[in-house]
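Note that one protein chain of the assembly has been removed; the remaining protein chains are unaltered in position.
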């Protein structure tokens, strides 16, 4: 892959920092997040890749990744990250940014309505449907 | 008074942010300044000779240097002054690099600040008084604190140079951590084979006196003349009478976990630390001894044929004088139970590297066999986890422990050699092999079959199967995939940490610890064995993680520093000492208790008042003891106490100039 | 007295018995509870992004009400409610900006004064294992329990601080108090797939099945959990399995109630306790729906 001429601006990185209080630049790719992620096998980009992409400023790839919506915020990565970077919060901040930038979201209830309410509400909150 | 001002460019370091021309021009207008000049590099030979010439041509008697921090080059300029026949304390430095050009970006504002700093230095130097230092004698005996390999090496080197050395060790034997190791990387030498001769040499050296089972309790004094109180803990065994037969150990009924084997074996309450201990005399561990708990038992005393057991022994305080101190107090290993995800302490088959090292050791708890602590059987699959508690700012130490990469490679090699059926997997973040022949050693480990997987382990869990194995859940960066290994044994490369009492000892010695608890050297690059306290030198891991060869070379370096001091035989006293203006002193003696060096005492002066002779008490300063902190001067109510180099007049002038 | 916060899932699934069992259990052990008035959904997820303040509002409201009620703390049964409440409370204690913003919306000045309890915590800290052991009438012999924690009760450990988040032994200790044996198995603290069951059921099923398989391989005869969603997922994922390979899933209250003599007996005991002491009815469900 060739690096694009323009990577994410500092202000975009600052946004992530503001939302999470964490500095993704500090990640040194130990991949512990990906090692323990229960959703890893369903992701197109693993948590450590998301951190690396964020670090490199390749935010378009981050936003295009399905993994953002697969992360279940179980916090396993966050609680074990040796750099104290909380990858789960970083993922959430990207999710939130994306949702904030798409103002007209369709409101749908397209899931399985027999599941516990907690699942329904959580899913809707995560996806802002 | 004729003051000359010299403004340094420091190449572009100062010039890019500070308008040096403007500073020089402005300096010329300052009171008493007769000459000002800017120079590209003042610390260079050219720069020095420029100052020298200017002193001659313009008959300067005071010099202000606007350059880098005085902590950097103050002595350079002081020497120049002395060479020119001027008092070294007639030079004042305005720090326009570290405190100005490097920390600011706005050139205009930085220039204004630089001018202020020069003005301040000019004001201060106008009130400078000449200072001299005295030569003080040096006690030619060294103290080495810590009897590990670094301490032993330092003691041997100083002793070989012909100076007496006292070696203090808190355990009952010297040897330190190295005595616990089986083999050493990258040569796989047997650790004991290379260490024990040194231990014996230290014990038998005519210039070395061992204080084992002893600790430093108090330190006072200064370079050349330290007063140290050593607490000799009661061993309850008379070393003169004891012949080391070991009958007492055999008979002792009390068993406690053996720290030397990381608790994986038992020792008695009366014990020698390990079979090759030096001195090879047992001690009674009073916290665990039945006799000391209940007053009953006394078996050891009964079986001892020489009557060496002395229950009534007391801790003893020994006071000695030393000229130099080498600190070699080493480290502790962090118990990795703070990282719950690795299940240390939760599952018996999760162990530390040192526990494995002890098992591999032929004189260790398993006589060299590697077993699973849960069932005593041989493990087939062994998983090594690197950086456990190191490089971890979330739940551990932020620094690299430096030796784990190599000793893990060593462990995989040893396992492969001794037990060919075993499989070793190493989960790592980075492998660091900066050291002579280290990369080759690591390569050998990989070639011999150690399987390296780049990625940190996230979780170690009991598998719950019939073999009671553990499931290690990690990630392989090359496969880009989660990997799970059902392992028989998990070995954690746990972090090296400063001794828990490092700060206390550092406080006694007047040396500081860094954010991680290791002792700080005087200069990170050029004075790595010296400390802020003159005459106190560092050796080994107490200064930061390092391997054996590094610790040994640092120890020799520290020894040489002490030897240099002894060879010189004299130290220069601090010139910036406190001084009393006796006429003003009211004799209130408030200064006496604040002095940390007991340098202030009371003196009677005879005065003539109304034609009569009267005696009056005033304070007086012992210049040999005073270290120049100025606590007394800061507090003196009558303004009688002052501090050379930082007189009230000088400091007030600085304040006024701003 | 504890203010009981049912949460929508527990209340909506009343029929599964979790709420009834939990409240009867507590009442029989002399823990008085009173349902919080006008409670609303906690939001089910904690707003991870620090600049999301709206997500805090409903939880802070409930926490403030608990504080106003003067009770000992807030009781939660659902682990999601516990997770959200505890974290919101933790944040309100420390984050002045959040205090200011949330206070601005709600017209209060809440600073995390309320204590949030999970049922398990109440049993451990307020009741105590000895008291429970005394109350056992039918010890659970022969059961090999797999205690599954999931994520909501455990992480982040600094904010929740309920148990040792990597090696929790709380439910095990409880079960052992009842005379049951427990097994340790991998994935005990992994996620069950959580809310993905709503739109991506196979994804949740895969995660849950991993837990079930590991527990069965470790010899468990039953798996228990404290979370309605975990329970649902652990059950749903087994639908494709042949009957004999399935592992029964239960709330952790079920074995407790069983060992203590059944829910009817407990309710009777509770009623008698009520006669003696506090008149507040332990399991009144009329306040909110």
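Letters are used for the chains, namely A, B and C, taken in the order the chains are written, and counting of residues starts over at 1 for each.
The working rule: contacts are C-beta pairs under 8 Å (C-beta built on N, C-alpha and C of every residue); 3 or more make two chains touch, one makes a residue touch a chain.
Note that in this section contacts and distances are computed from a predicted model.
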item	value
Protein that the absent chain corresponds to, by UniProt name, given "Coenzyme F420-reducing hydrogenase, delta subunit", "ABC transporter permease subunit", "NitT/TauT family transport system ATP-binding protein" or "Pyruvate synthase"	"Coenzyme F420-reducing hydrogenase, delta subunit"
Displayed chains contacted by the hidden chain, counting the whole assembly	B
Option from B:97, B:233, B:334 or B:543 whose C-beta touches the chain left out	B:97
Identified contact with the non-displayed chain, of B:374, B:412 or B:576	B:576
Option from B:21, B:56 or B:106 whose C-beta touches the chain left out	B:106
Selected residue (touches chain absent from view) among B:52, B:164, B:244 or B:510	B:510
Where the missing chain touches subunit B, by residue	69-72, 95, 97-99, 102-106, 109-110, 112-113, 116-117, 120, 503, 507, 510, 512-515, 520, 532-533, 576, 594, 596-597, 627-631, 633-635, 643, 645-646, 648, 651-652, 654-656, 658
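In this text, only the chains that are shown with their structure count from here on.
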item	value
Pair with more cross-chain C-beta pairs in contact, given B-C and A-B	A-B
Centre distance in Å when subunit A and subunit C are each reduced to the mean of their C-alpha atoms	27
CA centroid of subunit B to CA centroid of subunit C, Å	51
Where subunit A and subunit B are represented by their mean Cα positions, the distance between them in whole Å	44
Residues of subunit A touching at least two other chains	41, 76
Subunit B, residues touching no fewer than two other chains	341, 459, 473
Parts of subunit B lying in touch with subunit A, wherever the complex brings them together	341, 387, 391-396, 429, 454-459, 473-475, 477, 480, 482
Subunit C-facing residues of subunit B, complex	339-341, 343, 346, 459, 461-465, 471, 473
Complex contact set, residues of subunit C against subunit A	7-9, 12-13, 41, 43-46, 48-52, 55, 78, 80, 151, 154-157, 165, 187, 189-191, 193-199, 201, 203, 206-207, 210, 228-229, 232
